[in-house]
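So the structure is just underneath, and the comments pick up after that.
Note that this complex is displayed minus one protein chain, with the remaining chains in position.
On to chain A.
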Amino acid sequence: MSEQRIQGLGVSAGTRIGRVHLYRPQAATDSLSRKQVAEADVPAELERLRAAKEQSLEQLQALVEKTKQSLGADKAVILEGQTSILADPTFFPEMEKRIQGQLVSAELAVDQVVEQIAGLFESLPQEYMRERAADVRDVGKRLRTNLGGNSGVSLADIQQEVVLVADDLTPSDTVQLDKTYILGIVTRTGGKTSHTAILAKSLGIPAVLGIGAALDTIEQGDLLLLDGNTGACVLHPLESTVEEARRRMEDEHHQSQALSVYANQPAVTRDGHQIEVVANIGTTLESRSSLAEGAEGIGLFRTEFLFMNATSMPTEEEQFAAYREVAENLQGHPVVIRTLDIGGDKELPYLELPKELNPFLGYRAIRLCLDRPEILLTQLRAILRASVHGQLKVMFPMISNLQEWRQAKALWLQAQEQLRAEGVAFADGIEVGMMVEIPSAALLADQFAKEVDFFSIGTNDLVQYTVAVDRMNEKVADLYDYFHPAVLRLIQMVIEAGHREGKWTGMCGGMAGDPQATPLLLGLGLDEWSMDAGSIAKIKHAVHGLHRADCVALAQRLLTLGTAPEIRTELQTYLQQPE
C-alpha cells in the first residue's frame, strides 16, 4: 500500500505515529426525526427496543465491574442503580405499551417514559432525590444511543496507545482524553482556537485538525503519522518515512529537554525585569504537576470540567473539594479561578439550554450566571470556603458592561455575607477581577480599572469579537490573528488603564504562549503570562533573551504599523537579530 499525504492544521506541536482509533459518537440518524410507526412495524420496533435494552444492560454491567475495580464497590452503586432502572418491571413494559398502543417509535417511547419518570423524581421534596432524575435521563441517553445502532464506546474506555481520529470532539469528549493512551488527535473540522485545540495543547497531545474529506480514507487500525507543528499527516507511511519521523521525535525530545532547564527559573529579562509566568488548567489533575512544570501559579483555572463531567449541577461540597485541592496543590502560589463559562459551544445536558443561532453572542458565561444567580452563588461560596487553603483569586468571564460587573461583585459580597452569618471562615482580601474578551470591556477599561483588582485578557474570544471572525470556521480562519493592529490597540488600552489605577493585567489566551508575541507583550507592559504548562519553558527561555527597554521601543513602533503581516515580519526580524 502506498503512503498517502494529508494536510491539516497543526494546532498542538509534536510528531507521533500510531494505529488509528476511529471515534464516531452517535451519528444523527433518520430515526431521530421519526415519531410514528405503522402498525405492521410494531413487532420490529419492539425488537429494536429489546435489543437496545440488552445492549445497554451489558454495557452497564461491564461498567459496574470496571468501576468496582478502579474506584471501589461504593462508587459502583450508582451505576448498579442505573442497571436496576433498566431492568425495572415498570420501565420497559411502559415503553412497550406506548409502542403498541400509540404506534410511536422506540425512540419516542424511550423519551416519553424517561421524561415522565424524571419528572416524578423532580417533584420530590428532597434535593437528593430530585437529582436522581439525571440517572434516569442517563439511562435514557444510553438507550437512545444504542437504538441508533452504534457501539457506545466512550473515549475513557480506550486502553491502548492510539491516534484518535474523529469528525470533531465535543468539550465533554475532550475532558475524557487520557494522555497515556491518546498519542495524537486528528479531526475533520476545527481551527486553531477550537476547544479541541486548546485541550490538546494543554494536555500536551499533538494534534492536527481540519483535514476535511481526507478523513473518509482513514480506517480503523490504519497506521497514521502526524506532525502537530506543520499539520502534515501520512497515512500508511513507508518504512523510510517512519524512520525519519522517529528521528524527528527524538530531536523533539532532546529540544524539550534543553528548554526544560528554563522551566524552573524565574522569567527575568537581560535588563533585570521579572514577569510572572503561570499556567492555564482545566482539571484538578493538571494542578498536581503545574509547579513542577515551572508555573509560578495558575492564571486561569477553567471550572467547566466540574460541570461538564457531571449528570447534574455539582454541589457546593463537590466544588469546594475541587477548589481546595487546586489551592493546596499550588502550595500558596496564586490561583485565579474563573467562574463558570458555559454556553456557546460548551453545553450542559442537564441545563437543557435551547439551541441558539449565534451561541457566541448568546446566553452564556456571566450572562447565564446572572440570570440564574443560584448557580454563581453556589460557586462563589465554594471558592470562598476553599480560600483558606491557599491563595485564591476569582474572575468573571464575558463581562461586557459595568452593570454585569457590579451584579457579579454584589453576588460575591452576598456569598461573603452568607458565610459570615453561618460562621464559616474565608480568607481576607481575595482579589476579584474580570476577563477582558469583549471589545466593549476593553474600550471601557479605564472605568473598569477603578473597580476591579485585576484584568485578564482572553485573546481567543477578544480576537473573535474584534475582528468578527468565527474561530471554528476554517474558511475564515486566516482572518483570525492576534497580531491584528486593532487587537493590539485594545490590549495596550487595557494594560495602560490598569496601570493608571495600580492594577495588574494578565493574559490567558493563546497569544501569551506564543514566543513570537513575547517581546511585544513585554513592551506593552503585561504583568502576568498564563499559558498551557507545555509552553512555560519556551516563554521563559524567550524572556531570558530580551531587553525590556528595547521591547518598549519595539512595541511603540509595531503599534504604528497597519497590518498583521507587517507586524509579524517586524517581530521576526527583531527576534532573529544577533545579540
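Methods note: a contact is a pair of C-beta atoms (placed from the backbone, for glycine too) under 8 Å apart; a residue touches a chain by one contact, two chains touch by 3 or more; residues count from 1.
Just so we're on the same page, contacts and distances are computed from a predicted model.
Chemist: Match the chain absent from this complex view to the correct UniProt protein name in "ABC-2 type transport system permease protein", "Phosphocarrier protein HPr", "Acetolactate synthase" or "Cyclase dehydrase".
Modeler: Options "ABC-2 type transport system permease protein", "Phosphocarrier protein HPr", "Acetolactate synthase" or "Cyclase dehydrase" considered; the missing chain's recorded name is "Phosphocarrier protein HPr".
Chemist: Consider the whole complex, including the chain that is not shown, and state which of A:E3, A:D88 or A:E115 touches that chain.
Modeler: A:D88
Chemist: Among A:A62, A:V77 or A:A410, exactly one should touch the missing chain; which is it?
Modeler: A:V77
Chemist: Given the contact definition stated above, which residue among A:A44, A:A62 or A:L120 touches the chain not shown here?
Modeler: Touching the chain that is not displayed is residue A:L120.
Chemist: So which of A:D135, A:D173 or A:E437 would be touching the chain we can't see?
Modeler: Within the whole complex, the residue contacting the unshown chain is A:D135.
Chemist: Where does chain A touch the missing chain, residue by residue?
Modeler: Its contact residues with the unshown chain are 77-78, 80-81, 84-85, 88-91, 117, 120-121, 124-126, 128-129, 132, 135-136.
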